[in-house]
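Here the complex is missing one protein chain, while the rest keep their positions.
Moving on to chain A:
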Amino acid sequence: MKSNRHVVIIGNGISGVTCARQLRKLDDQVNITLISGESKYFFSRTALMYIFMGHMKFEHTQPYEPWFWEKNRIDLKEAWVSSVDFDLKVISFQSGENMAYDDLVIATGSKPNKFGWPGQDLIGVQGLYSKQDLESMEALTSQGVGRAVIVGGGLIGIEMAEMLAYKKIPVTFLVRETGFWNNILPKEESDLVGRHIREHHIDLRLEEELEEIISDENGRVRAVQTKSGDKIPCQFVGLTAGVSPNIEFLKNTPLNINRGVKVDLQFKTNLPNVYAIGDCAEFLEIPAADRKPIEQVWYTGRMHGETLAYTLAGKPTTYRPGIWFNSAKFLDIEYQTYGTVPATWDEENCNSFYWEHESGKVSFRMLLSKKGEILGVNNFGFRLRHEFFDKAIKEKWNGEKVVSNLAKANFDPEFFAPYNIEIQKAFNSQFGTSIQLEKRSFIQKLFGASV
């Protein structure tokens, strides 16, 4: 491997940036170029909503100051890639320029799904993924929007609903399923979030689908027609029915693509010196039993980048994800999950423990194997420690051990209500165990913290 080789990374999202940073740590010599047409400097995509709502400005979402890239000798190229010549190892930009590479990393992320709905390309209809999407949404909702409709009940959908609510735009939220995000969340959790959505005066309509988006005389959305026959007048439509790999420019090349760029567990494509990571990569075989061929989460993107950097630095490394974890925030309610808690499970093989606070906004679920070993947890409205559950799940603790140690798992700020005690009571009563209840700390007693 020549020491001054040129590694070019297309895409400066979390996957590409992590890969570049990690590679620089491992290899002082290699030339690294990060390409992005979206934004010269890396920003946190997950924070776009906060810019819209005025919590932050765009520059606040950039985790590194501009000097960082120079100091670490990571070249930034602000341009859109139009095509790649894999034989000549040359990238062409829309501007007409070219760039040669020795190793190429494709980390181009996703784009919002459009399922061929009539009217999906009208003015006022968009998804939310990129910085440009945010700018478009800001422009489209600056005035004259009396109502907005959001189609598709996932994480971006609820973010968009919250954003529009900030502008006091009434929102109708069309969700095809019987509960919000209930392909991921079990019924109770899905209901919990659904209630909270309605508490925020968002018109959540379950089992409702988009039929057609209707145009006015200027090609702008005027109304949405639903499958149940409702016609909802609106001036903005958010399409948030998932995302798919952003690999348009790689079609009809020697590169093996399906929904995403096909890669093995070392992120190698079918072509030498070409790799793909993050949302745009599709594994030939799934990396673990509980994983999907396309992983579209911030955290997995980071792990992909981190792992590939080792391979690029001459230490071939296979992607072996550990215990699954994820988190989100639904309006005011935080959600974390560790391990495996699917939306539904086989009662034959699993026991579920579920506790919900009387407020209906705090809950804890633990899924157990029939042997009583912890498989995973969902927690809403309070915080749990990642390290604790990573260990508990890896070491297959039984549920009783987990619950009796819950105080150690607590990650809520000081003086917050001691939910762990309520959870222990509920666990004892469901499973007939006699776990010694944890005591409220002196401070909690002093300040009267109770659930």
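The rule we apply is simple: a contact is a pair of C-beta atoms (placed from the backbone, for glycine too) under 8 Å apart; a residue touches a chain by one contact, two chains touch by 3 or more; residues count from 1.
Methods note: contacts and distances are computed from a predicted model.
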Q. The hidden chain: which UniProt name fits, "Polyferredoxin", "Lactate utilization protein", "ABC transporter ATP-binding protein" or "FeS assembly protein SufD"?
A. "Polyferredoxin"
(Q) Please identify which residue in A:86, A:129, A:236 or A:324 touches the non-displayed chain. (A) A:324
Q: Against the chain that's been left off, what residues of chain A make contact? List them.
A: 14, 44, 46-47, 50, 53-57, 60-63, 65, 67, 166, 196, 199-200, 298-299, 302-303, 306-307, 310, 317-325, 327-329, 331-332, 334, 336, 361, 383-387, 390, 411-417, 447, 449
